[in-house]
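Only one protein chain is missing; all other protein chains are in place.
Read from first to last, the chains carry the letters A and B; within each, the first residue is number 1.
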Amino acid sequence: MKALEVKGLSFSYSGDDSEVVHDLSFSIEEGEYVSLIGHNGSGKSTLAKLVSGLLGFSYRGEISVFGTVLDKKSVRAARRDIGLVFQNPDNQFVGSTVEEDIAFGLENREVPREKMQAIIDEYSEEVGMRDFLKKSPEGLSGGQKQRVAIAGVLAMEPRLLILDEATSMLDPSGKSEILSLIHRLKDKNASLSILSITHDVEEAAKSDRVIVLNAGRKMMEGTPKEVFARSEELASIHLDAPFAYRLASALRAEGIEVPSDIVDEESLARWICR
Amino acid sequence: MPITYDSVHFVYAAGSPFESAALNGISLVIEPGSFVALVGRTGSGKSTMAQLLNALLVPTSGEVVVDEFVNSADKKKRSRKLKGLRKKVGLVFQFPEYQLFLDTVEKDVAYGPKNFGASREEALEKAHQAILEVGLDASFFERSPFALSGGEKRKVAIAGILAMEPDVLVLDEPTAGLDPEASREALALFRKINAKGTTIILVSHDMDLVLEAATRLIVLENGKVVKDGDPSSLFEVDLTSYALEEPKVFRFVDLLKKNGLELSPSNIRDVESLAKAIKEAKQ
Partner (left out) sequence: MTSFSMGRYIPYDTFVHRLDPRTKILALVLFMIAIFMGQATYAMSFLVEGVILVIAIALYSYSRMKVKVLLRSILSMWFMILFLLIVYMFTPRDASTSHLAFELWGVKVYWEAFLDTARIVLRLILMVMFSLVLTATTRPLDLTDALEWYLTPFKLIGFPTHIFAMMLSLALRFIPTIMDDVDRIMKAQTSRGVDYQKGSLISKIKAMVSLIVPLFVQSFVRSDELANAMESRGYDPNGKRTRYRKLSFHLSDLIAVLLTGAFAALVMYVSIVGFDPFLAWGGLATW
């Protein structure tokens, strides 16, 4: 089953003629981890809002979530399958404490109060924030707030997790906290589908599939290996390749012919030292 | 004249239940014209150090001296007119695009120089220069800063500080939230400004950026300096204990070492210099 299917999607903000997203089609299989990369202004964040129905339905094309076509009537039900984590840790912290923030979605779903505590305990434990339940957001780091946001979303048991630049405002340690958490979640629950919208290519290199967006259009799609091998094309749209790819092409520029199938740092180091 | 921190302590909200110490005795000298990076985890005191430099904060004890300006805990020693210090030390905050407020780019950039006494014409002249310097063209002069993209807004905000022609430029996480291309452009700009003689103090936790740009590195932890030296000396330090990441090139040098190839880290700053070093080692 497809977790998300986007067919011929075009969208422009009202009062603006230029299309932010243009004739875009792609899909995510259930259990797949897909990265959507593109530089700032490529339309990738608009896409995150479109597929969760936050920008209304005045677009051309069709979006379906687990087989349900999104429209005004179906959006509420469809949203139950989607968990969205946004970029700014402060602006999605609704509760006044960690536990209240995790509870927010549960309250909206009318989960009885007696059942909430166990759920809060479980998911705060999952993201490593169990010891901070009574803390208010002012005392937390960006990475901690994002972990709370993820716990709040997970508590609603989504089948598709959408990360809208969820790590871009974090410091390196916050970033790696979140990335290792995502991979741990994926290992634990193989059927969880993930769409990560990012400009962090190191993160994208670790996903199953990469879609490259430029000026609202799909420019490339494939495994990280396939996509990042085309580093010149990526550079032309202001995207970096991950470190191993960059080093390999720098070595080639020095006259050292690195075989094209070497794409991770471990094997590159081994190849150099062979 | 160098910048001097003399046993500087700083405590936030002293005497209240929310009291917290940010700096615990900082003493150091920063030479003019240098490119210094201040690194450390969030809350290590690096932003506090930056804000003491133009007297946005006053030390709880000790003093910071920039040229003739003394920012001291002791009222008698403290300079009267600290506004001059603010012209000398330009401070670019994290997400500086949030300080834009005038209706055109040129007016916003000219705002600083005007506050420091430049005439309208002079201020606009300086603004135009600064806008061009950060890599925007003349078509931006009369555009609204609010209609620009995130990266362009950032450039305008930085131009707003450059137009004040500071001797010292303090940058607090200048590349946060920018895409790689924009970060690289920003870095090239800072290097160009530094080459003209402006002292640059870069507050960052992007270790790749720091390694590429800085000539001196100061690691802060709990309001104290724990490391101070050449960026290549980073290689010897276990950065993870300060919640910092090892620069990617150093991580790879480590990986090569494990596989039996030893490289000297002293000339390695970026991917290109790493590739060169590998080539030399292999020959």
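In the analysis below, a contact is a pair of C-beta atoms (placed from the backbone, for glycine too) under 8 Å apart; a residue touches a chain by one contact, two chains touch by 3 or more.
Note that the coordinates shown come from a computational prediction; the quantities given were computed from them, not determined experimentally.
Visitor: Among A:Ser14, A:Ser58 or A:Asn108, exactly one should touch the missing chain; which is it?
Guide: The missing chain is touched by A:Asn108.
Visitor: Which of these, B:Gly90, B:Gly151, B:Pro231 or B:Pro247, touches the one chain of the complex that we don't see?
Guide: Of these options, the touching residue for the absent chain is B:Gly90.
Visitor: By the contact criterion defined above, which parts of chain A meet the unshown chain? Give residue numbers in ascending order.
Guide: Touching the missing chain: residues 49, 52, 54, 76, 79-80, 82, 84, 86-88, 90-96, 99-100, 103-113, 116, 120, 137-138, 149, 152-153, 156.
Visitor: At which residues does chain B meet the chain that is not included here?
Guide: These residues of chain B touch the chain that is not shown: 12-13, 15-18, 51, 54, 56, 83, 86-87, 90-91, 93, 96, 98-101, 111-112, 114-116, 146, 160-161, 164.
Following the convention adopted for this analysis, only the chains that are shown with their structure count from here on.
Visitor: Please work out the Cα centroid separation of chain A and chain B, and write it as a whole number of Å.
Guide: 30
Visitor: Taking the touch rule as given, give the residues of chain A at its contact with chain B in the complex, in rising order.
Guide: Listed in rising order, the residues of chain A that touch chain B are 39-41, 141-142, 168-169, 171-173, 176, 199, 201, 238-240, 243, 246-247, 250-251, 253-256, 265-266, 268-270, 272-273.
Visitor: Chain A touches which residues of chain B in the complex?
Guide: Counting only chain B, the residues touching chain A are 41-43, 149-151, 176-182, 205-207, 243-245, 248, 251-252, 255-256, 258-261, 271-272, 274-276, 278-279, 282.
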